[in-house]
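One structure follows; several queries about it will come next.
For this view, one protein chain was removed and the others were kept in their places.
Up next, chain A:
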């Protein structure tokens, strides 16, 4: 369970939201529906359960009235003094007298009971002192009482005043097998206080039938009347008459209703006990039949429930989507930012929490962008300062050598040479310390290099020479300051070989660039011994690495390369090619910087 919860905790927010929404809507609705439906059916059952026992009570009262009437039938015999007189006699008489008595009594029975007002009487039997008098409406057979089979010879002594003999207790059958009960009553000679005999009145149970069938509602419900042993006296299902209701002893002993819970199909059973006879009137109906009409309600409820669930699920999906998709977008944006792309804009129109988050994200990104730019600028300025220092540096060696050469020239009294050298040196110094602009026209840069080479040429005389080729209108193009000088200085330093003339060629031309635009290419070529392969590889590796890193050797090369790369991007910079005894060629590529100094400056700043 806990692990499940933990698992759930780790689910995607969208899943969580959907699950939560669905649970929040489905559970209350289903609970509500369930409770409403079950309460509804329960209340129907309760209503019916309350209503039917009352109905049964009413029916039982009707039946009890009829039973009271039935019980009075035997008393009709008392109405005839003649009959009572005959019953008072005993059987010890002549045959003819007995037969006459029998005729008299039978006639009376026929007149009073069979032709009497009650249609329900099937027959009357009077057992008195070894004599049987009878009169029946329809032929019968097997008159004899199972439980009282010995009674023919003797008078029956009933403990109570009257007894209902049920069909199963007697073998008496009438033609057509109509269901009947026998009302058995002791005839007491009220005056002499002796027994006269027993009267049995067979009564068709139609009196039950009419009352019971009336209530059975087209056979939906079963109704039956049973005695205190559960023996069924009358049942709406004719086959069950005379059988025993096996559940009878398990029924709660109440006048009321109860539900059977054990059977497959729930039944609502109602009972009413009749004091008159000890009989119980029962009514049983399938709960299904009661709730038939409510099934429509239930189905409608379920249908509505399903629609609700569908709608709420849809809504929950939309809501979850609404929350999660901006977050997903945010995640994607963040990944892009992580990769260095600060040009992102999380456009979310809403002003809710998600919108606020997006706005905050946007402002955060902007802030970061600004901070980065600021830091970058500071760094740049610092570098510029460094560069400036570098730029303004005049190699002391060169100064020393130059001044030495001038001193020698003064010794030799070569006035023009001294003048020229001092002029050149002065111009160089002015270029170095001159205007602080970092970008100069290419012609100026070339002039500066030319001044430097001229001084070297004066120093080394015929052992050294140089060529400068300008293939562009150099006055119109600009270059960062001091790009060429460190390279040329390097070339002079390494290419000078004793015993042959060292020539340094400098070329400026336009070459097509990688992206189709033109670039400016400076080439510095010497005819020296070249660079050893290992050293060249080292240098190239150094140049390819971070231009910002500080280093001690190859300062000139790396400085130039770094400045160019920093200013114009990694596509620009130095390129060195060299072979043993084939000299070295250094190519410097810069973008085309044209027009005014201002424009160049702008371009520089931009990058």
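Keep this in mind: contacts are C-beta pairs under 8 Å (C-beta built on N, C-alpha and C of every residue); 3 or more make two chains touch, one makes a residue touch a chain; residues count from 1.
To be clear about the criterion, contacts and distances are computed from a predicted model.
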Between "Cell shape-determining protein MreC", "Monosaccharide ABC transporter substrate-binding protein (CUT2 family)", "RsbT co-antagonist protein RsbR" or "ATP synthase subunit a", choose the name on the UniProt record of the chain that's been left out. "Monosaccharide ABC transporter substrate-binding protein (CUT2 family)"
Residue among A:111, A:220, A:259 or A:594 that touches the chain left out of view: A:259
For the chain not shown, which residue from A:23, A:138 or A:238 touches it across the whole complex? A:23
Chain not shown, touching residues in chain A: 8, 15, 18-19, 22-23, 26-27, 30, 33-34, 37-38, 41, 45-46, 49-50, 53-54, 57, 75, 78, 81, 84-85, 88, 161, 188, 190-194, 250-262, 266, 268-269, 271-273, 278, 280, 298, 302, 305, 309, 313
